[in-house]
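This is the structure, below, for whatever I ask next.
One protein chain omitted, others in place.
The chains carry the letters A, B and C, assigned in the order they are written, with residues numbered from 1 in each.
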Amino acid sequence: MKEVAAFEVGIKLGALFHQFIGAPVSLKNAEILEKAMESCVMLQPYVVSAEVRINREKLKEKLSGFNYCSLDGEMLQARVEVEVEGEKVTGVLEWDEEKRYPLMRLIR
Amino acid sequence: MKEVAAFEVGIKLGALFHQFIGAPVSLKNAEILEKAMESCVMLQPYVVSAEVRINREKLKEKLSGFNYCSLDGEMLQARVEVEVEGEKVTGVLEWDEEKRYPLMRLIR
Amino acid sequence: MKEVAAFEVGIKLGALFHQFIGAPVSLKNAEILEKAMESCVMLQPYVVSAEVRINREKLKEKLSGFNYCSLDGEMLQARVEVEVEGEKVTGVLEWDEEKRYPLMRLIR
Partner (left out) sequence: MKEVAAFEVGIKLGALFHQFIGAPVSLKNAEILEKAMESCVMLQPYVVSAEVRINREKLKEKLSGFNYCSLDGEMLQARVEVEVEGEKVTGVLEWDEEKRYPLMRLIR
């Protein structure tokens, strides 16, 4: 079951990233976008909690001349917990500066 | 300029549809998703107003056994107005039952 | 490690679904779209094999008056195998008619 729970949390993080990357974002709508993303994750099977954050510092660095930018892997952070038949597993998504990659990993 | 305004409103509707189709949606988060989508459109250049609606009747028909579904073209409705150098143009997105297609068109 | 492998295969299926749902598809480009989707999955860490199929019967049923439609969960099928430190795990994505849901599951 631990394995199934790990599978399920992987689905949620992969889904979150690829559904929302590219969405127009600025300091104005970052919070509502975070809430909407969390609400989407919470609907999916086995999810116990979901926390999605858009890194405001990274966001500011990326703003275009039109004062917004596309949501990307450098600014998106998430933590999702699922429970499958009593087994709880948590996964996180966070930009890895060294690998230059939006790394997803299981945490304990 | 009318032409440029029409081009710009086309961009917004095409972007909206392809960014958010597939997002997990239910009666629980439809409203926050609508607000988030509107906030994304409002950030884009030349947009004066944006109204996004998820058709609740269609949504109910599509709910899976997990009590949510993927946002699709049958339930997504939008109206976006742009203004480019004084020229205002409005475009709408609405499911066309006959063509079975999420039709986007200019309105006057 | 079995757990990590299961997590990784979950990421790939969630990513595939949410990246490509909504893409314009018809009998004309279904094959190139399948190949492109497979090529995207194959780039991701730990993937050993990826098979993506668009169900042609479902596709035909969904064609709009413009002779194409949006790729959706009813027609998308996939099988992805990952290997993490010797542990191999396979996951599949397939429409579940009863649940009306694009179900992802581990197989043995």
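Some observations on this one:
Following the convention adopted for this analysis, contacts are C-beta pairs under 8 Å (C-beta built on N, C-alpha and C of every residue); 3 or more make two chains touch, one makes a residue touch a chain.
Keep in mind that what you see is a predicted model, and the values were worked out from it rather than measured.
The missing chain lies against chain B, touching residues 2-4, 6-19, 89, 91, 104, 106.
Seen from chain A, the chain kept out of the figure touches residues 17-18, 21-22, 62-66, 69-70, 72-73, 96, 98-102. In the full complex, chain C touches the omitted chain through residues 15, 19-20, 22-26, 28-29, 32-33, 35-36, 39-45, 66-68.
Criterion: only the chains that are shown with their structure count from here on.
Counting every residue number used by either copy at the chain A-chain B contact, over half are found in both chains. Chain geometry summary: the mean Cα position of chain A and that of chain C are 20 Å apart. Chain B has its Cα centroid 23 Å from the Cα centroid of chain A.
The set of chain A residues touching two or more other chains comprises 15, 19.
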